[in-house]
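Of the protein chains in this complex, all but one are displayed in their positions.
Up next, subunit A:
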Amino acid sequence: MSSINFTSFSVTFIMLALTMLTLYYTWQVVAQVDWSQSIVLLDINWFK
């Protein structure tokens, strides 16, 4: 059973580590974004 518990622990640890890394790097990249900047979703001139 001990090897099975180790497998379970390893997979859980890897999944948590990957989740933390993904969230951390997303935050790192997205932190520089100016969220107050207005964006154009649809411009009617595109269809003219």
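The rule is short, and it goes like this: a residue touches a chain if its C-beta (ideal position, glycine included) is under 8 Å from a C-beta of that chain, and two chains touch if they have at least 3 such contacts; residues count from 1.
Rule of thumb we're sticking to: contacts and distances are computed from a predicted model.
Visitor: Write down which listed name, "4Fe-4S dicluster domain-containing protein", "YdbS-like PH domain-containing protein", "ABC transporter ATP-binding protein" or "FAD-dependent oxidoreductase", is the UniProt protein name of the chain that is not shown.
Guide: Of the names offered in "4Fe-4S dicluster domain-containing protein", "YdbS-like PH domain-containing protein", "ABC transporter ATP-binding protein" or "FAD-dependent oxidoreductase", the one UniProt assigns to the missing chain is "YdbS-like PH domain-containing protein".
Visitor: Which parts of subunit A are in contact with the chain that was left out?
Guide: 1, 4, 7-8, 11-12, 15, 18-19, 22-23, 26, 29-30, 33, 39
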